[in-house]
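Of the protein chains in this complex, all but one are displayed in their positions.
Order of writing sets the chain letters: A and B. Residues in each chain are counted from 1.
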Amino acid sequence: MAKKWKRVTGVALSFTLLTTSFLALTACGSNSNAGAQDNIIRAYGCEPKNPLVPGNTSETCGGNPLDLLFEGLVSYDGEQGKVVNSVAESIKTEDSQHFKVTLKPGMKFSDGTAVNAESFVDAWNYTANTANAQSGQSFFDKIEGFDEVSKKDATQDQKLSGLKLVDDTHFDITLDAPSATFVTSLVATAYFPLPKAFFKDPKTFGTDAAHTIGNGPYKLKNYVHDSKIELAVNEEYKGADKPQNDGIEFLVYAGSANDAAFADIQSGTLDALETTKTDNYVNNKNDSRIQWKVEVSNNYASISIPGYLKHFGFDEEGKLRRAAISKSLDRKAFIEKIAKGLAVQPTSFSPVSKSISGSVDKIEGNDVLEFNAAEAKELWEKANKISPWESGETFKLFYNGDSGGKEAFDAYANSIKETLGINCVSEGTSDFKTLLHMMADKKVEGAYKDNWQLDYPSIENILQPLFKSNADSNYTGYESEEFDELLNQAAKQVDIDKANALFTKAQEVLIKDLPSIPTTYGYNKGAFSPKVKNVKYNWKGVPDYLRMSKK
Amino acid sequence: MENKHFVADFANNLDEVDAVTIHSSAKSVSAFSKTIYSLVHNPLFIVSSLILFLLLIIAVFPGLFTQIDPTRCVIREASLPIGTNGEYTKSFHLLGTTGLGCDEFARIIYGARTSLLVGFFVMVISTSIGCVLGAIAGYFGGILDSIISRITDVFFAIPLILGAVALLQLLKDADPFWKVVLTLSIFGWTSSARLMRSSVMETKTQEYVTSVRALGMEKLTILFKHVIPNAISPIIAIAMISMSVYIVADSALSFLGVGMNSSVVSWGVDIANAQTTLQSNPGLLLYPSIALAITALSFMFLGDSINDAIDPKKRRR
Partner (left out) sequence: MVKYILKRCLQALPVLFGATFLVYGLVFLQPGDPIRALCGQHCPNEAGLDIIRARYNLDKPFILQYLLYMKNLLLGDFGTTFSGRSVSDIIATSMPNTIHLGLIAIAFEIILGVGIGIIVGIRRGSFFDSSILVITLILISIPTFVLGFVCQLVFGMNLGIVPPTVGSSTDFEHMYMPALILATGSIASICRLTRNSIQDNSYADHVRTSYAKGLPRYQVTLRHIFRNSMIPVVTYIGADLGALMGGAVLTETIFNIQGIGNQLYAAIQRGEGTTVVSIITLFVIIFVVTNIVVDILYAVLDPRIRYGK
């Protein structure tokens, strides 16, 4: 018995020793981030869905680092509200269809190789080609020859006929049809150049620091998946956007760990968090540990009602009902009570901002975007005379449950229910994937959340993809000859102001039909460390990390 | 879910302790009356039964406790503090309103029904599956036992929450209430199956079972007439306790965004929704959490006291 007892104590003892030594070990572990004052900006980040390749990135987790690691032909100056040249010396056109691009000489990638016309032409040809299955493919659909390279059986060596290499610093672009906003659209990530190294081994490019070579103001210093993306100043960079700090460190947060990131801002381990929950802002407005930066974001936010929905066809009844729904949204109360003042009443199909060329605060007929219970009911009753809304019918609002739209959509549903006296519920899909699939297959049995983040700073980027007949993201099935014609007219203009005037006219057509109802335009509620100076947002609503400094 | 294993703990407890100590609970005629005696003299049992009775009344007749419709939410009256009169709806908000302007008190009253029903249905379904499979495995042994035990292991090896997330994604179009019930049942039956298996294995070696077998009674009849009724008592206690586990698990699924949606008035949904206003209105998290905790606690007390009462070794000495 005594012998066995010893064995037990042995086991128990070793077990306790193991755990205590383990605890001791971990207790003396490295104490990271011990706060010596450096000039490195620690920013909120998330794990990119794809390797860091500009043509294959269409989300912000990878997009934010990429915008700092690469530089395109042009960039957008949000303060002045205009396009400025970056790698391009000049882009000349006489008809908005043929463009002559001249590059600045002597620009280099971070591995020392030259940024020349080939870097652009090869990169664009690669992204546009179906065989490479890049998510940025559709950005090139205006360029001549796109139909060929995007065919199902396109081979890798096929090239866009609209791109012509002249010499090291010159290339020509020909479009299928004129596009007044083409130069503006070149700010998008998909148009960035790619180095020779990429074409040698496209598979490993962008997966770690050694295989990520850009031409931007920063270079990738260290990429630890699910943990951090470290950027250091790129010495080879000769452009105008000189970093004001010694580096940027994107700390990766899992899922929607926004609360965790906010807690880190308060404790000082994080310097920049691009957006926070309303509740965090309201309760910590005067917290001295936080520098707040709130301003209207540039995203379009709406409830889209597809035309295939019963009662909501693009006819007289649908028109009446859409207007009734819009007028039954108590946007003012929503802004005051739920958004706590951090949202604005929409006046057109985009937020009004210098960062959106062509955005206007007044279009004819925008009173339909104001809450009016009496008129809403009247319109609804009128529609009922065309085809009655049965008492058993439910109007459903769908949103993707993974991105915090729940509160707003619950509130909108309640508002419609209260105003029109119909049964209205909101329903979250588990994620964006599910909702998108339903939208694409035209199987949403109700209205749905339709938010749009701009790819380039022009109102055209809202009107064209969402509402033009058969456009990529036109999931409501809206078709209007008048609207399409106005967009085509606008595209032919060389003068941007003339084009914008036509876009405003197009909006006035759109607001009568309301395929998509603007809800309220939200704010960026960025939280920053007080140590950080020069906090601003760029046109995308992303903090301008490059110009931030801790000195 | 740590709570899943609270069930397992009792299972293992009974299972293992009984395996080691010499089992001496001879079944006698007075066992039942002894159990009842032990129960009514246990204050925990009385308190928890009273609370559960009250909850039952609330769940069946919520209209007795509040006149306000919990689904009527008016943005203009969002986030009102405790005890305010709504100017627009003209109703008195005892616990204030939620971030969307629904009456908090009414939501808690009406939410009781959903929570109790989830707990109840999942308990009934999962315990039934568990009992049947566990009894078959334990009684017949052999290849049947091996198959059932491996199936149990398969479900046991998949963590409850993550299995539930995968299944709920699949069932997204189904009725929000039943999909949660179904999911929790599918991933929740394993512990009762394991417990039933060991309980049956123990019961079938008892003298009275061997004697009826010697008398030539049919196998299935013995199983249903003699073995299951005698082996089931520990399961009843665990079933009570597991109800609390399922009620809590339901709220975790809502928190992960895969559980019930806002069309259902439920504590779990409200707790999950309260995350967005945790700082400015912690009450919204607190009230349904308290209601949930009290309910869960009552079921545990109930299960605990039944457990003590049916186990002769633990009766008041």
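Here is the rule we go by: contacts are C-beta pairs under 8 Å (C-beta built on N, C-alpha and C of every residue); 3 or more make two chains touch, one makes a residue touch a chain.
Since the model is a prediction, treat every value here as computed from it, not as a measurement.
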Residue among A:Ser86, A:Asn125 or A:Ser150 touching the omitted chain: A:Ser150
Residue of B:Val40, B:Leu64, B:Ile82 or B:Ala166 touching the missing chain in the full complex: B:Ala166
Residue among A:Asn39, A:Thr113, A:Thr130 or A:Ser549 touching the omitted chain: A:Thr130
Chain B, residues in touch with the chain not shown (by the definition above): 1-6, 8-9, 12-13, 15-17, 20-22, 146, 150-151, 153-154, 156-163, 165-167, 169-170, 172-173, 244, 248, 251-252, 255-256, 271, 275, 278-279, 285, 289, 292-297, 300-301, 304, 313-314, 317
Interface with the unshown chain - residue positions in chain A: 1, 4-5, 7-8, 11, 15-16, 19-20, 22-23, 26-27, 29-33, 48-51, 58-59, 130-139, 150-154, 190, 203, 207, 224-228, 251-255, 257, 259-261, 263-264, 266-267, 269, 402, 430-434, 436-437, 440, 452-453, 455, 473
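FYI, only the chains that are shown with their structure count from here on.
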Touching residues on chain B, where the partner in the complex is chain A: 72-76, 78-79, 99-102, 168-169, 172, 257-258, 261-263, 273, 275-280
Residues of chain A that touch chain B when the two form their complex: 259, 277-280, 282-284, 330, 333-334, 337-338, 401-402, 404, 406-407, 410-411, 413-415, 418, 425-430, 434
